[in-house]
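Every protein chain but one is kept in place in this view of the complex.
And now, chain A:
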Amino acid sequence: MARTIQSLERAAAMLRLLAGGERRLGLSDVASALGLAKGTAHGILRTLQQEGFVEQDPASGRYQLGAELLRLGNSYLDVHELRARALVWADDLARASGESVHLGVLHQQGVLIIHHVFRPDDSRQVLEVGAMQPLHSTALGKVLCAYDPVAHSQLAETGREAFTDRTVTDLAELEGVLDLTRARGWAADVEETWAGVASVAAPIHDRRRMPVGAVGITGAVERVCADGELRAQLVAAVRDCARAVSRDLGAGRF
């Protein structure tokens, strides 16, 4: 086994100490319990406090476990909460773009559609909530792979089917696409999953900047693209929507 890092071991010991026995401990209690100099113990506690793992009671100056630890154990954002927060913004994106809107999250080895707004014309459309889309070829899937490490690891393990002759299936080439996605802040799918269909998607982040999903528009390639390029106005509308939902979830401006 490789060499361990002493300060991390000490931090772990502190968390265990605060988790058991007395719930609030002063600096000297912590230092003496772990056989540390006060200054060393204080440095570690301050770092843990900055990360939210430890909180200091303002009145007594004693330390206790922080809320962030609870969130770590229970960090999953309810997808129905995500849908409820996204509802108005997704409606507005559909109206602004004239295309259908999908909201997707990572589920097993694909994208689970958790919200779908119809294209605002009077055509017959079927609600696609609950449907799965592939990770490697759709705009939603590429966004998730670019931002969510779990999705990214799934990408290497899944079979990457060539749905059209434009589908990128080579892993190295896909990595390039994901780099571009991270650099631009959005991903596209121009006839890579369905012939004649193009889509654009952008990431949704929660208050801790964690990627929790992706939102995008999907429509006929003739409408979504112009002169072989994605229409800039549509890309901007998708990114605005993703930012608005992220803000609603408490993410800072970025």
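What we mean here is this: a residue touches a chain if its C-beta (ideal position, glycine included) is under 8 Å from a C-beta of that chain, and two chains touch if they have at least 3 such contacts; residues count from 1.
Here is the rule we go by: contacts and distances are computed from a predicted model.
The subunit not displayed here is recorded in UniProt as "Glycerol kinase", chosen from "Potassium-transporting ATPase ATP-binding subunit", "Tryptophan synthase beta chain", "Glycerol kinase" or "NADH-quinone oxidoreductase subunit F". Among the residues A:91, A:175 or A:248, only A:91 touches the chain that is left out of the figure. Of the options A:129, A:195 or A:226, the residue whose C-beta touches the omitted chain is A:129.
The residue from A:81, A:179 or A:229 that touches the chain not shown here is A:81.
Note that of A:69, A:117 or A:249, the residue touching the chain absent from this view is A:117.
Contact with the chain not shown here comes from a single listed residue; of A:69, A:111, A:139 or A:237, that residue is A:237. Contact residues of chain A toward the unshown chain are 78-81, 83-84, 87-88, 91-96, 115-118, 120, 122, 125, 127, 129, 233, 237, 240.
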